[in-house]
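== chain A ==
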Amino acid sequence: MDIDKLKEKVIALVPEAELEENKQFLTFYIPAAKAHEFALRLRNDEDLAFDYLFCLTGVDMPKFLTVVYHLTSTRHDHSIVIKVKTENRETPVVDTVCDIWRTAEFLEREVYDLLGIRFSNHPDMRRIFLDESWVGYPLRKDYTDEVNIIEL
Partner candidate 1 sequence: MKFDIYDFTSFNQWVDKLLYDALPPVWALIVEMTIIGLAFLLFYALVGLFLVYAERKVCAFMQNRLGPNRVGPFGIFQTIADFIKLLMKELITIKNSDKFLFNLAPFIVIIASFMAIAAIPFAKGLHAIDFDIGILYVIAVSSLGVVGVLLAGWSSNNKYSLIGAMRSGAQIISYELSVGMSLLTIIVLAGTMQFSAIVEGQADGWFIFKGHIPAFIAFVIFLIASTAETNRGPFDLAEAESELTAGFHTEYSGIKFAFFFLAEYMNMFIVASIAATVFLGGWMPFHVGGWAGLNHVMDYIPPFVWYFGKTMFVIWLMMWFKWTFPRLRIDQLLNLEWKYLLPINLFNILLMAFVVLMGWHF
Partner candidate 2 sequence: MKEVIHTPVQHVEEEEYNINMGPQHPSTHGVLRLLVTLQGEIVAKLQPHCGYIHRGIEKMCEKDTYPQLIHLTDRMDYLSAHINNHAICLLVEDALQIEVPERVKYIRTIIDELTRIQSHQLWWSSFGMDLGGLTCFFYGLRDREKILDIFEESCGSRLLHSYYTPGGLMWDIHPNFQKSVKDFIKYFRKKIKDYERILSGNVIFRERSRGIGVLTKEDAISYGITGPSGRASGFSCDVRKHYPYAMYDKVQFKEVLHTEGDTLQRYLARMEEMYESMKIIEQLIDNIPEGDHQVKMKAVLKLPAGEYYQRVESARGHLGVYCISDGNKTPYRMKFRSPSFVNLSVLDHISRNTKIADLVAIGASLDLVIPDIDR
């Protein structure tokens, strides 16, 4: 499917999707409430068939926290990037996609561990790299640690 048709299809499915211009892949911001249902459509729809989630990233942008999903289809060979943002910095919650793409189980645990974004309905929402008793989320920009981080 070429880029324009893909763009139209996505906007048809989720009218509130915001397109980001001039990116390497076709990138959309999807409102958090519609994210899980949209993700399910992305995988199940015959023309879209995005069955391979190859990267799940959490980013601490200056004004909000966002989760970036890089998807590609093994059948149609097209790629798309979906971003879900949340402005709530104290208790950010996003819907999980690990019932759709099983690779998300570990990737979402990593995002929770390092950035603090919780994923609802995740079967095993715990830290993966750091200790259970660790306080704070290291990848956040406002994270300070006098013992482990040396500021030059």
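Assume a residue touches a chain if its C-beta (ideal position, glycine included) is under 8 Å from a C-beta of that chain, and two chains touch if they have at least 3 such contacts; residues count from 1.
A quick word on the picks: all candidates are chains of the complex that A comes from, given by their letters.
Since the model is a prediction, treat every value here as computed from it, not as a measurement.
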Among 1 or 2, touch partner of chain A in the complex: 2
Residues of chain A touching candidate 2 in the complex: 22-25, 27, 32-33, 51-55, 57, 59-60, 68, 70, 74, 77, 93, 95, 101-103, 105-107, 110, 114, 118-131, 138-139, 152
